[in-house]
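Only one protein chain is missing; all other protein chains are in place.
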Amino acid sequence: MTHKIAILGASGYTGAELVRLIATHPGLEIAALAADRRAGMAMGAVFPHLRHLDLPQLAPIREVDFSGIDLCFCALPHGTSQAVIRDLPQHLRIVDLSADFRLRDPADYKQWYGRDHVAPECQAQAVYGLTEFYRTEIRHARLVAGTGCNAAAGLYGVRPLVAAGLIDVDDIVLDLKCAVSGAGRGLKEPLLHAELSEGFHAYATGGTHRHLGEFDQELRAVAGRPVRVRFTPHLVPANRGILASAYVKGDPGAIHAALEAAYANEPFIVTLPFGETPSTRHVRGSNFCHLGVAGDRIGGCATVIAALDNLTKGSSGQAVQNANLMLGAEETAGLMLAPCFP
Amino acid sequence: MTHKIAILGASGYTGAELVRLIATHPGLEIAALAADRRAGMAMGAVFPHLRHLDLPQLAPIREVDFSGIDLCFCALPHGTSQAVIRDLPQHLRIVDLSADFRLRDPADYKQWYGRDHVAPECQAQAVYGLTEFYRTEIRHARLVAGTGCNAAAGLYGVRPLVAAGLIDVDDIVLDLKCAVSGAGRGLKEPLLHAELSEGFHAYATGGTHRHLGEFDQELRAVAGRPVRVRFTPHLVPANRGILASAYVKGDPGAIHAALEAAYANEPFIVTLPFGETPSTRHVRGSNFCHLGVAGDRIGGCATVIAALDNLTKGSSGQAVQNANLMLGAEETAGLMLAPCFP
Amino acid sequence: MTHKIAILGASGYTGAELVRLIATHPGLEIAALAADRRAGMAMGAVFPHLRHLDLPQLAPIREVDFSGIDLCFCALPHGTSQAVIRDLPQHLRIVDLSADFRLRDPADYKQWYGRDHVAPECQAQAVYGLTEFYRTEIRHARLVAGTGCNAAAGLYGVRPLVAAGLIDVDDIVLDLKCAVSGAGRGLKEPLLHAELSEGFHAYATGGTHRHLGEFDQELRAVAGRPVRVRFTPHLVPANRGILASAYVKGDPGAIHAALEAAYANEPFIVTLPFGETPSTRHVRGSNFCHLGVAGDRIGGCATVIAALDNLTKGSSGQAVQNANLMLGAEETAGLMLAPCFP
Partner (left out) sequence: MTHKIAILGASGYTGAELVRLIATHPGLEIAALAADRRAGMAMGAVFPHLRHLDLPQLAPIREVDFSGIDLCFCALPHGTSQAVIRDLPQHLRIVDLSADFRLRDPADYKQWYGRDHVAPECQAQAVYGLTEFYRTEIRHARLVAGTGCNAAAGLYGVRPLVAAGLIDVDDIVLDLKCAVSGAGRGLKEPLLHAELSEGFHAYATGGTHRHLGEFDQELRAVAGRPVRVRFTPHLVPANRGILASAYVKGDPGAIHAALEAAYANEPFIVTLPFGETPSTRHVRGSNFCHLGVAGDRIGGCATVIAALDNLTKGSSGQAVQNANLMLGAEETAGLMLAPCFP
């Protein structure tokens, strides 16, 4: 059975990645593509790598006919999704890839995003899209809020450990290395090839990155008390991939066992043998997440490293996975593409 | 219906690319993987991006049981395929990805590869694997010889023009830009990241590159007389992709029309509108080839540019396409993966 | 003896490269830096790699006090230099890095740049800055027009051959591979890391690139008749470097000998032994240009390949070399930095 879907905000990288994945998905059909700034263009003109596909032209969002559509992916910029989603027809299931509905508490939203939410009633309905931990809720949700790509990478490594009480929740250091596509297709000087390639640096230091709101929310939920991680992202010269190195205090063997147990039946989360370390190149272009655990010469210390593709498992792949659940399809449908290496 | 296949030489890049493609192919099942140097290892240890797949262990070639296997991909190094293929059981269909069976005339083989062929009887049977031009022969072939990746890129642009008598066959300049995976996984100093990245250079200058043997053979066949192109490959700092810029003499409009006509019904060859130029990034990881034609301020001159992924359309994707034909499957089966961009 | 210089347009890549080179130049002192859009900023804030230097703050161009300044580098965008230079004080020597004064004939300027020149009286004075061929004129010039980086790379390879009558001037194909810094620091989608890295393509096909005006002018001057080359640039994923592959008809040995002779006493132009090919990585960050010549299996054909760094020998290094001549300094002063590899 085929479900019709629409993609709003199809002219960005996550929009293109949705199209790439859905192109070989057996049960989804792209019925509408919308992007206000590029309205009137063919998708193949905006993203020539998709020119072989028979796709609807990009339309203005307000002109999309949602009547025959089952599910709508929103890949709009942060801050613009909420008003659009508030006004969508009620029959639609919605997977939002922006940050607008990730934080359940409006006060948290205001703290991290600096303004009041314009659709708090939708926010209350939204389910956090970290599939492996909210599968049941996602199945029945009308609105699923895709996680931040950094939050996904970090949470895969540490959430089960906090939940199991295996690590000191007051001493978690998360050092992330992020490829550049996570910053989107916007024209910013630091994203130019001549600026970015061949160098690397930290950004959003000091506990200021907005994905911290998600860490706070999710880890508090499983710890039953506030948990604040130290989190610093670094931009590295690559297009896809996030590597999250978590420095935690706890027993390395127990930590590894807990991750293995937590993900034993997960189709996309692979826990490597103890001591092996994952690489972003081995999940590139795929919906897989690889996890590695190492001990340390200092007793009671462990390093947990997660690797995923920010555009796939960190965003559009996760969105398709959630859509599959919401539509009653096979959860892995369209998502078993092997990583593209080299 | 599922066909069982074997891959000999699975530990190189083209072997891994075969596995990547077959992983989501609906009609092929990997029954055996062989690689002498890595025999005994799991494929996921040699290529961790494939670790999520349930694959047979790497075996020595001589230990492969071919009895239940329908088709064998040979991704062995040049020069070693011929003896192996000569000794394979007769029931097997074979797609060879090496250079060993590309040149029909043993004298040509000796000229370009510097030694006598050890299996001339097989060479006589082999069909040149440039699918679009040998489709009928490939369907019935026992042995198909995959083209050189550079030859494929160059031939897609100029072969129909020579065949149609539209260009001066004595004045064809082919300037190729090649990504590094075409050179394989061998340990060579110029292939190190520190050596290769951030710089570019020509190699095999002076009409010495072995793929010239293929150009000579194929263009002579359609011209009905010897044709010698000037061909210089350049190594650029990227992993996948070949861009072949052909400088030809002929009418640009007629050239564009001829390419459009030649490939009008081809599933993988896309002729861009006149004046548009293809990019390797828009075919990356896919089996597509994009072709562009531009005129010149000098009348009677045209530039024809072809872009393909050397590991896919230039090698393993082409091999699967040919295998599909040989096994009576849908030609595009398993090959409609959209390019991975960015 | 120290000369005081000013740099107008210091906030672009060629401006920064001038500062980098002058930082260790024994005879030049930076007395003023100007950049209208970034006026008021410290150079170290615009280019943090220069933060260790004691430099004047960026000023608006109109506020620069030129009274004590000997020579002014203009690194302004194409089209804006001419009015600025027209109005500079007469005592100033000027090295312009833009395209505004490269074409001697106002009709040529209008043809290639699509508008009338606003300072034709300056244009008449300007000397084309290809140092090795205009050394005497440059010494006495008030205004030197830096060459286009692509034109420089191409001309180093073919100009002596045309001058010597060694090649067929009606059959010159120039295929260039260019790194991205030549496109400047402007915010354009194709220059983003996520767009550019890992792919390559041709641009300005069809004989439309503006540097053709320079090829026409310079080759006509030495041939004594019109010469039109076929020239197609390609953008490759690297930051610095141009590789110009010239496909010419003539005797390879004679061609090599002519280049060796032409550049025998040049400090920055290195002719490699016959058959060796240059690489951009071996001139990176330096003022050197490496030239290689190869024959072809087809008699009477040769490939001449030139490699230089577009920001150095193709622009700012050339500018300093010309400034040295104009100021009576050692021509190589400040320019003997070895290339930065890897």
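The chains carry the letters A, B and C, assigned in the order they are written, with residues numbered from 1 in each.
FYI, contacts are C-beta pairs under 8 Å (C-beta built on N, C-alpha and C of every residue); 3 or more make two chains touch, one makes a residue touch a chain.
What you see is a predicted model; the values in this text were computed from it and never measured.
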item	value
Which of C:39, C:53 or C:164 contacts the chain that the document leaves out	C:53
Residue of A:194, A:259, A:311 or A:329 touching the missing chain in the full complex	A:194
Selected residue (touches chain absent from view) among A:147, A:245, A:287 or A:324	A:245
Interface with the unshown chain - residue positions in chain A	171, 173, 175, 177, 194-195, 197-203, 205-208, 212, 228, 230, 232, 234, 236-241, 243, 245, 247, 275, 277-282, 284, 292, 294-298, 301, 303, 305, 307, 341-342
Positions on chain C contacted by the hidden chain, ascending	13, 16, 19-20, 23-24, 47-53, 181, 197-198, 239-240, 270, 279, 281-286, 288, 290, 336-342
Chain B residues that touch the omitted chain in the full complex	13, 180-181, 185, 187-189, 191-198, 237-239
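Everything below uses one rule, namely that only the chains that are shown with their structure count from here on.
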item	value
Furthest chain, CA centroid comparison against chain B	C
Between chain A and chain B, centroid-to-centroid distance (C-alpha), Å	36
Distance from chain C to chain A - Cα centre to Cα centre, in angstrom	45
Interchain centroid distance [CA atoms averaged], chain B/chain C, Å	39
Touching two or more other chains - residue numbers and ranges from chain C	194-195, 197-198, 237, 239
